[in-house]
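Of the protein chains in this complex, one is absent; all others appear in place.
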């Protein structure tokens, strides 16, 4: 007898086509943008591949900022489409700096596309969106931002910054499902797509999505859109609206601030040292010398505290504390620091758990 | 647009009658009893009223231990049925003591029924089950135990202790639904019912439940049993089986020990001083002099930490920390103590949050 | 590996107390009544017992119309409370007639309470609500109506007819859950309760519900209200509002008319001959002479067509066709008649299935 079956999922009806467009409009309203919102009927990694595939053509030059494996993927997709790509690679697990971007771009003959991940769930880095957007505008380049791990926790002024493609993942700060994603596309983004050969027919061709949905009056989506994901997304958007997007962003910022202040009070410096370059979704801490990330994670799990592994080349070097969605709250932040502290202390690391909790409480009381 | 509708609940099919008996058997197996398990198709408070109504008749003498309003209700129901009832009342919010029970009973001319709540969710008290059971056996009295707030978190040897009626609530340590309850009834319990006029016809008559379900081969239950509750109970029982009842009990005991040790390290003595008389579901703490329970609860909620109000005559005098079900875990215990500490500290109470968390961590590490 | 577990039910949060009163108000609005709506936290049969227990006292005289076992139960509960009860019993499985009620009442010395089931799910009878309400008014008697199997499918003018207690079951035409019910209570109903000793403390005492919920500003309900049931009820009420109560009633009336006309075209006269005395939820047909109800039901189930058994003394004499909720639709009515016809034909009964379906289609096309 399995304690894990979810039969209720099989009893849920189809998502009515007339709810797609209002849902897209609600997302646009939350993001405060006039860009079109289109759905990609698969997880956000496929939305990113769809963007890359839909904008790539030979003759273009792109600068691609790499601060985690996702950036590396994006470069590979652009190259597969014939684009000449310069990867701008940060220190392992660290955010890129604005000067590094500017310097790298300055040697390029031209700049057609500039790509960056905004927040990195893999290491807790936050890249300098405004400065990079300025670079794109200065060079008249198409600006592609992966906001999967920042939307809902950081303010993003899509129209003001001139973001042409913003990849949106519902499953992090928006508290929604995984198997569905969205892209905000500017008029300039559509113009570029119109001038680019489409990998048609494909559910991952943005040109096809435009032709088969947007241009047909936004009724039925192409293919067979997954109802569970759309119902879940609609419910999640409803929750964000009920809380207010600004309140949700503030809640995540508060959780990040409390976590970082608490860590320092405990005696642990966060992996990302600069507060302004730190994600509001996750905070990473370095694995102390001589200790093993996997062991610490298992011990945390034994206490019911989820310490996440890094991802990519720094996977053994840091631990991730998740304060996303429901976890962006005093109770979760306290428990995470308590658990991390307990695990480190057991290995002889000098930590002051009490100081951490006191500081977390103080940060929350002040609000 | 409401963020709170649960349409999925309307799509769930009926619970098939052939699943009732296996579900009852699984509960009996978890409890290690040969008593019959029967369902009461409503919350546990109605199961308790059903027991009282089904056993009461003029001419009987009962001793009724009162350690919360629930005990007072039970006495009222017995009296309504003509029973002569002696209430044995503990100090407000405190458990009864074995000597107090013995002394009270000793003055009675005879003892037909002995009634007690095992664990009190209202104040965190745990009454002395074994000693009271001995008293019942010594007097040949029917033993009725309200285990709604103890089953799944404390071991209860129904057959060994000679418990004739055990009221079971699925919604606490068993992690199940609210709108359904069960009663374990011994052969002696059935004999008593057979000799008592039944309030038939009624869904709350145990005699009717016997006649209409047990004696008819345990197929369809009488009335219209609520499918949502039965599916939920079945799923909950599946989870308990997967964890193991002993492991679940141990997990609750550990959470209680960690909470109590942590409180003392913080500088707060639990409301129930004796560890052996404390519930494994909730731990109460006194409201410090000069402070207001309601204010503290609101402030805790502001931090996302649930501090519960007392219930009954001590409702303004204590706060309850819930470590039941999923909350019986390091993360939840830590967060609760951190939150309680932060709230108290803000009112100038001298608490050492760090010491509390360190001790909680140590208790968990030791296991 | 069980294909039937519903773990999702265990993940659903509590129903917030501040949603109870709005939900009650939405029900009152749907029913167009100024009566108070109170919840009974158990199935409707317990709501009926609660009404009986709450209004009964020695010295009262009641006329109790019995057209199914439910009526018999109500009489028993009134008698248990000391009321002198005259049962007015209809022919087995048939509705009562207005003259029969008038005649029976005329011999009583006085009439304090008049009780009737409106629609009978057990046999498809619809009792003459308006005429009976006139009798109650003429005698100044309290009027208690069991509308569990009629609300949502038949118009009921609670205030205009002077109904003092209307028992509401969410699980039939309202499409809601089973484990929760409601009662609409008039000011006169409350006055009667105020003058009657209450079976306090009890979740089934309407006086307690008034004292502990209505009079306390309609916040938290007493006891532990089952969240699954309340979420489900709220969702069901939302669906009724979206369809419109009048549209839902009309849909049920249409399904009943199509079923009855179709049956006659098939060559089968409905069990209830008079269309105005027939339920809009279920239509019964007589079991043809020489055939066995159980066999026909099994054969219907083999075709995926649910033919229901009667209930009470006519359980072997009729079959029930359910056209409630989602089943109040052409597709379901057609399938039911097709299935019934196929089963009867296989036993040599002369039926014209084609004529039935043609007539059903015609009834639906006309609308």
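For the reader, a short list of remarks on this structure follows.
A, B and C are the chain letters, set down in written order, and residue numbers restart from 1 in every chain.
Everything that follows uses one rule, which is that a residue touches a chain if its C-beta (ideal position, glycine included) is under 8 Å from a C-beta of that chain, and two chains touch if they have at least 3 such contacts.
In this text, all values refer to a predicted model and were calculated from it rather than measured experimentally.
The missing chain, though absent from the view, touches A, B, C when the full complex is examined. Here the missing chain is touched by one residue of A:28, A:76 or A:250, and it is A:76.
Per the touch definition above, the residue from A:124, A:177 or A:341 contacting the chain not shown is A:177.
Among A:7, A:196 or A:261, only A:7 touches the chain that is left out of the view.
Of the options C:57, C:218 or C:239, the residue whose C-beta touches the omitted chain is C:239.
Where chain B meets the omitted chain, the residues involved are 1-9.
For chain C, the residues touching the absent chain in the complete assembly are 1-3, 8, 11-13, 235, 238-239, 241-242, 302-305, 329-332, 334-336, 338-339, 341-342, 345-346, 352-358, 360-362, 364-365. Panel shows chain A; residues 2, 4-10, 12, 16, 19, 41-46, 49, 73, 76-77, 80, 171, 175-180, 199-204, 223-229, 231-232, 234-236, 238-239 of it touch the chain omitted from the view.
Methods note: only the chains that are shown with their structure count from here on.
Among the chains, the centre nearest to the mean of all shown protein C-alpha atoms is found for B. Rounded to the nearest 5, the angle that brings the Cα atoms of chain B onto chain C is 180°. Chain A and chain C have Cα centroids separated by 53 Å. If you average the Cα atoms of chain B and of chain C, the two centres end up 35 Å apart.
Centroids built from CA atoms put chain B at 44 Å from chain A. Of all residues in chain B, those touching 2 or more other chains are 2, 8, 12, 235, 238-239, listed in ascending order.
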